[in-house]
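Let me give you the structure first, and then I'll get to my questions.
In this view, the complex is presented without one of its protein chains, the others remaining in place.
== chain A ==
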Amino acid sequence: MAAHLSYGRVNLNVLREAVRRELREFLDKCAGSKAIVWDEYLTGPFGLIAQYSLLKEHEVEKMFTLKGSRLPAADVKNVIFFVRPRLELMDIIAENVLSEDRRGPARDFHILFVPRRSLLCEQRLKDLGVLGSFIHREEYSLDLIPFDGDLLSMESECAFKECYLEGDQTSLYHAAKGLMTLQALYGTIPQIFGKGECARQVANMMIRMKREFTGSQNSIFPVFDNLLLLDRNVDLLTPLATQLTYEGLIDEIYGIQNSYVKLPPEKFAPKKQGDGGKDLPTEAKKLQLNSAEELYAEIRDKNFNAVGSVLSKKAKIISAAFEERHNAKTVGEIKQFVSQLPHMQAARGSLANHTSIAELIKDVTTSEDFFDKLTVEQEFMSGIDTDKVNNYIEDCIAQKHSLIKVLRLVCLQSVCNSGLKQKVLDYYKREILQNPTDISYVYSGYAPLSVRLAQLLSRPGWRSIEEVLRILPGPHFEERQPLPTGLQKKRQPGENRVTLVFFLGGVTFAEIAALRFLSQLEDGGTEYVIATTKLMNGTSWIEALMEKPF
């Protein structure tokens, strides 16, 4: 079902099973047929935890999206709202409940807050006079969602903005809670390292929460050796630069949402001779991308330049395998060939998909504009002319390129120049004001600072780079969580440490790729599991930072 979660050193399926169990228990509390009313933002993350089949097994018969006025008719006993604890959503729920048709059969209402119950929201419901209408009001602590065998995300897109700009540490609190859940399942993490203000706060909250939980002793042998908490603002540069890994590029160009990507369908049309291009599919092609797919696991973290050769090599191997059928003479040989057929066909399908995706990406990466943009990025990162108004950015504004692209480049330039000169900034601002557009390997030749910090922590340790750490914003710290003697680990020779790296404020696929690369180094000595508040790229990051029009 979710085999890709158990490939790594840490079996993240345990976490998935735990949250699934919690969900089932809640559903069973509301006996009888059910309709779920979804806060739309939650459907994506929930998809990674439970498919519709699970819900159906527990008598969920209907699903709606949360919106104002009256709820759609549904002949069910229970109506359950799955929502984030946000006041504006409470208003909508109240509207739903109040406009319930009294003449119809009475339905029981329940609320499941994700990831936490909120007194504030309950007070709002009370003020609106509907709090008493809910039989069960519970919380579903879905903080960290397993995405892959080594990857966890809270999928909280506003986390960066809230923590670093608005002084709202709600998502840090959730991160700490999520880490407590992880420790409950995988044992206390003996050492915590961190860099940055937010990291400091999360560590403090964890220590505090541990005090709150004393008594419920955790007797699980620790799976993680270290936890490294990193503030995103320690390294703002990395996410701004265009990612050049295969997965990173898919994300940059098409956007990966909850491990799914939607692609233009043309390239995926079944190729039949004499079809004449008729009946092209019009609906976007939706693909799930994770390490369950063997080929994808192999190429996702490669620099895109290296992907082509892997794909053609695979193509040869697969067609050779299919050719084998001509050599199969005896019944036994044919039988063996047939038994391998499903696997071969899956591999062929996978290869076809990724060849198409690679072609799509290639169209973009070989375009002149992509090349120009990359050139500018590399110039900035090499410190060339970062203090002047950049021609390319200027032209982008004049030619009405997307606002986010422009902002991303300006930000990149600013970070590389440690802040723009007032004159340059004002110039950009004026230009954008006068002509806004509608608001509607790895990084080739550059190793992300965030990943370097993780690498240096494992060997030789941060003490060797005290000077550098001091230049970066925020405090750095180290905490030990004492373990009962029985649970202290005696490492076997050659056994790698497992470090959980938590990016507070988001992480890009390219950074993940770089950490995976470190994991695979034979003499690296450390394997990494990555957790974050949000999987992101420069575009989605800036998008989340923008003020929403009201």
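To be clear about the criterion, contacts are C-beta pairs under 8 Å (C-beta built on N, C-alpha and C of every residue); 3 or more make two chains touch, one makes a residue touch a chain; residues count from 1.
Going forward, contacts and distances are computed from a predicted model.
Student: From the names "Vacuolar protein sorting-associated protein 16 homolog", "pantothenate kinase", "DNA-directed RNA polymerase III subunit RPC9" or "Small ribosomal subunit protein uS7 domain-containing protein", which one matches the UniProt record for the unseen chain?
Tutor: For the chain not displayed, UniProt's protein name is "Vacuolar protein sorting-associated protein 16 homolog".
Student: Considering the whole complex, which of A:330, A:418, A:434 or A:485 touches the chain not shown?
Tutor: Result: among the candidates, A:434 touches the missing chain.
Student: Touch as defined at the start, partner being the missing chain; which of A:57, A:426 or A:495 qualifies?
Tutor: Hidden-chain contact among the options goes to A:426.
Student: Just name the one of A:76, A:97 or A:205 that touches the chain not displayed here.
Tutor: Checking the options A:76, A:97 or A:205, the one contacting the hidden chain is A:205.
Student: Looking beyond the chains shown, say which of A:30, A:80 or A:397 touches the absent one.
Tutor: Of these options, the touching residue for the absent chain is A:397.
Student: For a quick check of understanding: of A:176, A:256, A:406 or A:420, which residue touches the chain that isn't displayed?
Tutor: If we include the chain that is not displayed, A:176 is the one touching it.
Student: Just the residue numbers, please: which parts of chain A touch the chain that's not shown?
Tutor: 85, 87-88, 116-120, 123, 162, 166-170, 172-173, 176, 201, 204-205, 208, 211-212, 214-217, 394-395, 397-399, 426, 429-431, 433-436, 549-550
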